[in-house]
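Note that one protein chain of the assembly has been removed; the remaining protein chains are unaltered in position.
Moving on, here comes chain A:
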Amino acid sequence: MSIVIEHMTKSFDGTQVLRGIDLTIASGELVALLGPSGSGKTTLLKIIAGLEWPDAGGLAVHGADWLHLAAQDRRIGFVFQHYALFPHMSVRDNIAFGLTVRPRAQRPGKAAIAAKVAQLLEFLQIAHLGDRYPAQLSGGQRQRVALGRALAIEPTVLLLDEPFGALDAAVRRDLRAWLRQVHDETGSTTIFVTHDQEEAFELADRVVVMGEGRIEQIGNADQIHDHPASPFVARFMGATIELPVALHAGRAQAPGLDASRLPHRALPDGPATLFLRPADVTPLIDPAGRWQIAHRSSNGALLRLELTDGAQRFGIDLPRRAPEAQGLVPGARVNLRPEAGTIFPGPRALPLPAAAPALPRKEKSL
């Protein structure tokens, strides 16, 4: 089922959570909504589910206007971050719930429901857990039950809110591959929300990067990684170094900066900001260099250098055994040669986002 979202806005108590969302999702696509907390991604998901209502805008699924349809009538499968399983029902009854609440005329018979549940338990590889209660299950097992409950109603659209947020890293990787398989086999249109880039890029056909209620960029991993559409996306994708530069004939210039490896950009002359990832910078030792090494640490494979020019301090990473790593000791002076980076016009006056998205991964614990 294709989903078309147009000019959607939503605010809570005067705070704009969605500031005009336009998004089209093709039938059978697996899409990730990626963004820091507060970017509006979960609100968008809940609006598609019918659990929230937008202030303005349109939502059409397979040509039908869904804003005039109650959540009960949309036939969506929604998997909550903390699963929201019914604690007083067995796994079997949880999965059967969506079928048993149907009006009598549309409700399958008892035997048909039992067969459907058995089939889902088998499909989700939890056949042995049918008679347990949610409290007796591990996080990964609960996740499977929650998905089974959502799939039982043969949803037109499958929506997942931080599906792996509450799981530990090993289970997360397992379930990721498994969810991709479930998606491919059911052929449903699937949207999931995450703040984890790795998860989004590994799993999704397309990633929608959201920030502060807007869609910042839509694309695959390579596109978003190499060509961030905005300073927000650049920061979110881990470009923690922001150097003020001057643009001349499409080339960035700054003292101590060797920009020869950066491509020309068709941008007007003037002040600009160069966004760099810590691993995309090569330090060049120079006694008269602009930056001084303030601190050096190693994790065995990578060296982390804290550089300062008096005004600005940032960290860069390089392999410890690389030839250019020789002589990089605290107090040494260096110039920098960016190997890759993104330039946005305008001086560096843009505020940092509230949540620090450059951190590797927020482990959520219950």
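In this text, a contact is a pair of C-beta atoms (placed from the backbone, for glycine too) under 8 Å apart; a residue touches a chain by one contact, two chains touch by 3 or more; residues count from 1.
To be clear about the criterion, contacts and distances are computed from a predicted model.
Choosing from "Tryptophan synthase beta chain", "Sulfate transport system permease protein", "NADH-quinone oxidoreductase subunit NuoE" or "cytochrome-c oxidase", the protein name stored in UniProt for the chain missing from the display reads "Sulfate transport system permease protein".
When the full complex is taken into account, the listed residue touching the unshown chain is A:A84, out of A:A60, A:A84, A:L267 or A:A325. Screening A:G50, A:G130, A:P228 or A:P338 for touch with the missing chain picks out A:G50.
Note that of A:V101, A:A246, A:L284 or A:A322, the residue touching the chain absent from this view is A:V101. Within chain A, the residues in touch with the undisplayed chain are 49-51, 71-78, 80, 82, 84-88, 97-98, 101-102, 149-150, 152-153.
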